[in-house]
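As you look at this complex, bear in mind that one protein chain is not there, while each of the others sits in place.
This part shows chain A:
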C-alpha cells in the first residue's frame, strides 16, 4: 500500500539494491479474499518470488532481500556491527512502544514531546501519511501535538521548508533565507 511505512521499508531496500520487482498494492480496508493465502492475517508487506516462496514481516523481508540478492550489502558484514544495527532497531520500537498515553510523558504535553517533535514535524511536512493500521498512537500524538499552541506557533510552512531543502541540497547559501520577504 502506497502509504504504509512498513511496506516502504521493503521498497527502499528493493530500490537500493536495484532488484527487479513488481508491486501489487492491496486495499487494506477492503482486502481481496485471496490475499489471506499470501499472509494469514492479511498484512503487508509480503514478498513472493517465482518459486512461490512467501516472506513477510517487513524486517525479515528486508533481511531476506539483502541475503538473497547480490550487489551492495545493506547490513554490515561484521557480526558485531550487524548486532548493533539490530539493537538500534529495538530502541526505535521501544520509543514507539513507550507510548501508553497520548503524550510521551503522560496526558499532557511535556519536555520529551517537545524534544521529539522537530524530527516528527519534518517527517510530517513530507506528507508521509501514516499507514491505516500501523502506529495509530504516533498518528494521534502528531495530531495532538499540532493542537498545542507552542507547537502551532512554530510550525514550519511546508512550502517554505521544501524550498529551503531544495536550495540546501544544491549548497546554495541563500537557502537559509528562503521565504523571507525583506
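Assume a contact is a pair of C-beta atoms (placed from the backbone, for glycine too) under 8 Å apart; a residue touches a chain by one contact, two chains touch by 3 or more; residues count from 1.
Note that in this section contacts and distances are computed from a predicted model.
Novice: Can you match the unshown chain of the complex to its UniProt protein name from these: "DOG1 domain-containing protein", "AP-2 complex subunit alpha", "Glutathione S-transferase omega" or "ATP synthase subunit b"?
Specialist: "Glutathione S-transferase omega"
Novice: Looking at A:6, A:64 or A:141, which makes contact with the chain not pictured?
Specialist: Missing-chain contact among the listed residues: A:64.
Novice: Among A:24, A:83, A:123 or A:152, exactly one should touch the missing chain; which is it?
Specialist: Checking each option in A:24, A:83, A:123 or A:152, the one touching the absent chain turns out to be A:83.
Novice: On chain A, where is the contact patch with the chain that was removed from view?
Specialist: 53, 55-57, 60-61, 63-64, 67-68, 79-80, 82-84, 86-87, 90, 94
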